[in-house]
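Here it is, the structure in full.
A single protein chain has been omitted; all remaining protein chains appear in their positions.
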Amino acid sequence: MLAELSVFPLDKGVEGLSRYVAESIRIIEESGLDYEVHALGTLIEGPTDKVFEVISKCHENMVLHSDRVVTYVKIDDRKGARGRIKGKVRSVEEKLGRDVPKG
Amino acid sequence: MLAELSVFPLDKGVEGLSRYVAESIRIIEESGLDYEVHALGTLIEGPTDKVFEVISKCHENMVLHSDRVVTYVKIDDRKGARGRIKGKVRSVEEKLGRDVPKG
Amino acid sequence: MLAELSVFPLDKGVEGLSRYVAESIRIIEESGLDYEVHALGTLIEGPTDKVFEVISKCHENMVLHSDRVVTYVKIDDRKGARGRIKGKVRSVEEKLGRDVPKG
Partner (left out) sequence: MLAELSVFPLDKGVEGLSRYVAESIRIIEESGLDYEVHALGTLIEGPTDKVFEVISKCHENMVLHSDRVVTYVKIDDRKGARGRIKGKVRSVEEKLGRDVPKG
């Protein structure tokens, strides 16, 4: 399945959230799952149980650093579909007949 | 922690999603966790691992019924806080000095 | 249409977000639209333009108080449907054959 994850601490002020995001990226990287980073979250693709596992790991890791953690998850789970991180954007580009701005 | 969950099938058309929502509610009810239903999701409160477990169960159950499932999760995890499903709304009411419309 | 809104400042620490939520509620109340508060957001129902107007007002008001504002909006817009803040939950209760915990 394909998921988008964003996890951030509410008690660190306005600056320097990128070092916390970097920690989540390290955890996702270690999972071995396909992923892609954008400005407001990270896309993760893989088997349902593995994706939920890495999501909860990222959340629990942030809880170690912060007294209040906000986590958002958006899942689009299409039966039998693979390679959707790139494939869904390509499919939109085919409909448009041109490339779109990407990360 | 406190989470909001919404899970729905994308291939069932415009009508009759309530029977799929009802299935999720049954799964949440069986978990024994505190929960509250509103028009655009269900709030669930409990230990992190238990809440993630019931979220993934609801998602996996919907996958049995649908070839494309969309799931949204919003988590607000505040250290040591309990009873927040009711408590957070009461806290806003105290600030306002009056009751607000609730479910 | 039916929308769920949550708006919060990222630079106020872990405590006392309820007074900021209370400000949003006041703005929504003044709009005259139907609304309902729960622990992780506020449901708002009304004509599309009015709902977007109140959402942007709540966001812009929070920007006056904070150097970093996070806003989440979830919309479920079903043609011709009214009274969905209460109606959708009732519909789930009919499917279940019993009441569910509400706000």
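Chains: A, B and C, in written order; residue numbering restarts at 1 for each.
As a convention for this text, a contact is a pair of C-beta atoms (placed from the backbone, for glycine too) under 8 Å apart; a residue touches a chain by one contact, two chains touch by 3 or more.
These figures come from a predicted structure and were not determined experimentally.
**Q** Against the chain that's been left off, what residues of subunit C make contact? List them.
**A** Counting only subunit C, the missing chain is touched by 48-49, 52, 55-56, 59-60, 63, 67-79.
**Q** In the full complex, which residues of subunit A touch the absent chain?
**A** 2, 4, 6, 14, 18-19, 21-22, 25-26, 34-41, 43, 72, 74, 76, 78, 84-89, 91-92, 94-96, 100-103
**Q** Which residues does subunit B use to touch the chain missing from this display?
**A** Per the touch rule, subunit B residues meeting the hidden chain are 8, 10-11, 13-14, 17, 66-68, 70, 72.
Everything that follows uses one rule, which is that only the chains that are shown with their structure count from here on.
**Q** Quick check on subunit B against subunit C: do more than half of the interface residue numbers occur in both copies, making it same, or fewer, making it different?
**A** Mostly same residues: over half of the interface numbers shared.
**Q** As a quick test, compute the distance in whole Å between the mean CA positions of subunit A and subunit C.
**A** Whole-Å distance between the two chain centres: 25.
**Q** Please report how many Å separate the Cα centroid of subunit A from that of subunit B, as a whole number.
**A** It comes to 21 Å between the two C-alpha centres.
**Q** CA centre of subunit B versus CA centre of subunit C: separation in Å?
**A** Computed value for the inter-centroid distance: 15 Å.
**Q** Residues of subunit C that touch two or more other chains: which are they?
**A** Residue numbers touching two or more other chains: 14, 72.
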